[in-house]
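After the structure tokens below, expect a handful of questions from me.
One chain of protein is taken out of this complex; the other chains stay put.
A, B and C are the chain letters, set down in written order, and residue numbers restart from 1 in every chain.
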Amino acid sequence: MAKLPTNWFVEHVTPDLIQQFSIKDILYSGKTRFQTAEVIDTASYGRCLILDGKIQCSERDEFIYHEALVHPPLITHPNPETVFIAGGGEGATAREVLAHKTVSKAVMVDIDRQVIKLCRRYLPSLSQGSFEDERLELHFGDARNYLAHTQERFDAIIIDLPEPIEEGPAYLLYTEEFYAMLRERLRPQGVISVQSGCAVMGVLLNFIAVNNTLKTVFPRVFPYRAEVPSFGGTWGFALAGEGLDPLALSPAEVERRIAGRISRPLSFYDAETHRGLFSLPKYLRQEMAQENRTIADDRPLFIY
Amino acid sequence: MAKLPTNWFVEHVTPDLIQQFSIKDILYSGKTRFQTAEVIDTASYGRCLILDGKIQCSERDEFIYHEALVHPPLITHPNPETVFIAGGGEGATAREVLAHKTVSKAVMVDIDRQVIKLCRRYLPSLSQGSFEDERLELHFGDARNYLAHTQERFDAIIIDLPEPIEEGPAYLLYTEEFYAMLRERLRPQGVISVQSGCAVMGVLLNFIAVNNTLKTVFPRVFPYRAEVPSFGGTWGFALAGEGLDPLALSPAEVERRIAGRISRPLSFYDAETHRGLFSLPKYLRQEMAQENRTIADDRPLFIY
Amino acid sequence: MAKLPTNWFVEHVTPDLIQQFSIKDILYSGKTRFQTAEVIDTASYGRCLILDGKIQCSERDEFIYHEALVHPPLITHPNPETVFIAGGGEGATAREVLAHKTVSKAVMVDIDRQVIKLCRRYLPSLSQGSFEDERLELHFGDARNYLAHTQERFDAIIIDLPEPIEEGPAYLLYTEEFYAMLRERLRPQGVISVQSGCAVMGVLLNFIAVNNTLKTVFPRVFPYRAEVPSFGGTWGFALAGEGLDPLALSPAEVERRIAGRISRPLSFYDAETHRGLFSLPKYLRQEMAQENRTIADDRPLFIY
Partner (left out) sequence: MAKLPTNWFVEHVTPDLIQQFSIKDILYSGKTRFQTAEVIDTASYGRCLILDGKIQCSERDEFIYHEALVHPPLITHPNPETVFIAGGGEGATAREVLAHKTVSKAVMVDIDRQVIKLCRRYLPSLSQGSFEDERLELHFGDARNYLAHTQERFDAIIIDLPEPIEEGPAYLLYTEEFYAMLRERLRPQGVISVQSGCAVMGVLLNFIAVNNTLKTVFPRVFPYRAEVPSFGGTWGFALAGEGLDPLALSPAEVERRIAGRISRPLSFYDAETHRGLFSLPKYLRQEMAQENRTIADDRPLFIY
């Protein structure tokens, strides 16, 4: 028995579901202006960033999440030059965006300067120099407020925010008012992707509601999923835009764009993965057809 | 705090990873001749069968596992009439097999009579009358031993066994010797499917080794995956046979076969799901290409 | 690993301290009008009653708690004939009181009729027929309200209430106003005992505050402690009265009173135990001398 690990990180995925990772070290534990923050080193997933008790990413499998969030919209777009990133404090979303040679400018707005400092210090593999890339323009503040006061338009917008919890800083960035603002900030043929929370059977409400809400604003919305083990299962995303269809690209075209535009080898994303991302099982498509919850500023959705 | 659930089922997925479900009731807790067995009622997944501390299925999501195990091989086969099931004591694999109108005979061999009794009593939705179906021939015993002493051949063989643990009854049913025996028991165009364990990043060895081992015996092997939330993530399967290719079927043909052959509506499996099952992410295909572990009687694989 | 128990009761003793017992069965889980209630069967302590997530007693060690609560005051009293019990729904406090042959009448007031029913059904060893004893007068309601409307006086009053939690029914029965009411309901030489919560180093506030509050009302107060393992450690009590001193009794006199008055063998309490109960370690006496928190209706104390 002495051989079992003694130290554990405990995450309440839902009130009735817990996941625990054994911990090798606690590198940081404190509070920023906006949230509690921890960096822990785990046996299963390496170093992990925890905000308000929820895992945000792990060294070991963050590539799945960040490649899934960034490449489907950017590859679907014919020539993405300017990209807006809401959140993304770890720097890994910027890393994937800046891997696209077509991108000449990325504007990133994150509210929590201390999280960025923590990640640069304890999780440098996440940003891998993105913060030094001259194409990145970094602002600290509320992304919704930033977008309300700019006239700039973007080829792609990537929404990489923590989940909407009642005490947290992000819940007003999941509403139809916010998505309408995003649409106005897109160039023609513009595309967005949104991390939209847990997409595991039984924990689907946020994922479905984000997709429903996007549909009230955008003509085309494509829900998709990728398994991110440290998040406790399959994670949901949505791709939306003015009309581009990620499934209309042939596998050969996806491979051609990857080869032509992305400056380094990817680990998760290729044409086969692209196809699989958008393939939802029957029960999930049925559940999405039945649930019509949407999110608005005066009807916010809070997850556990 | 008093509002948090107080009673929890704790499963060590790996030595460094735990999942916990809150429990509403413990319906049964005891030992059979072969293993410890429990039936618990959980808030997230309804009633669950636990053998040797490992969850075997839950009322809420067992349809994913059992449809994924049975329909890809039977739909790929042009006309499955006889099916062999190794294990499957819950009766749900038989339920899915017998839903195929083409099937005139299913032979099921499970070692643990008490598990079948437990499931019929506490989890009747699993078998849904399969054990009363005249097409089912049920034997109690070791499936390998049974196959060694029969000359019968089958259109499909479904391997639905608990994972290979050192103290458990199943580890000799994961070896190349056993798979060679399966091949001999197949009719021409015969097909098999094998539940092959956790297929989550970082916990892939069993999944890959089963696929590798099948490749030493069968000309075509197709690994596939489905997310079964109560199992802690994505689960691995393998389809193997004499030459049939599940990916050669057009979506329309899959739908046509489902409509023509299966007597009731499915919840998980359709043409879109079929396509998604076989779509593995890039990192997994790479890892499968690099790992060459196979399993033999004298080189068994034990999972945690 | 499969041999580790899989099902656990989890109690947050404090926000930073958890105790877990392996569960064999869940006999009842529901809500009464006043609180959540569970009866679970544990490997370490047998059947346990859980109210609002907190263990109230276990079959295996309840004798320690109930003998410690009842016998010190009744043995200290020269001839206890009438006893009032506040709370005590399990029936075990009544059982110990009624074991005293001197007692001709015990009045018990508990707010939660359903808890009494649950205990009679699932934990009959607790009451052992007390509810059928003609000397017991049982009322359902709030004990404070009952005492406010009676003129009856008692030789002993036993306070056996759940801990004061913000959502719970008991916190106004821990205040100086309530204790003043108790004093008025005592006969000359009357004595009371109060269960006063966890008395483990670091979790002492409730124990000390109850004792301090009693001192504002009664001329003599005697804190004492007994280890109740299922409660996570040493439990606190207080004995108070008009002047009787439990430490003034010689061991021989304690034994004589036990032999003469109590109708069956005890398991926990005798003269040696009596002496040990009142022997507090130095650090605890020092901490009690320094902490002066008292409890009043408008300054209630809530425990975690």
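Just so it is clear, a contact is a pair of C-beta atoms (placed from the backbone, for glycine too) under 8 Å apart; a residue touches a chain by one contact, two chains touch by 3 or more.
Keep in mind it's a predicted model, so treat the numbers as computed, not measured.
Note on the chain not shown: across the whole complex it touches A, C.
From the options A:52, A:67, A:90 or A:110, the residue with contact to the unseen chain in the full assembly is A:52. Listed by residue number, the positions of chain A touching the unshown chain are 1-4, 6-12, 15, 23-26, 29, 36, 38, 40, 50, 52-54, 165, 167, 304. Interface residues of chain C with the unshown chain, by the touch rule above, are 4-5, 8, 14-22, 42-45, 60-61, 63-64, 200-202, 226-227, 229, 232-234, 266-270, 272-273, 275-276, 279-283, 285-286.
One rule holds in what follows: only the chains that are shown with their structure count from here on.
Shown here, the protein chains touch in a chain-like sequence that does not close on itself.
The two sequence copies chain A and chain B touch through a face in which the numbers common to both exceed half of the numbers used overall.
Taking the mean of the C-alpha atoms as each chain's centre, chain B and chain C sit 53 Å apart. Rounded to a whole number, the gap between the C-alpha centres of chain A and chain B is 33 angstrom. Not a single residue position of chain C touches two or more of the other chains.
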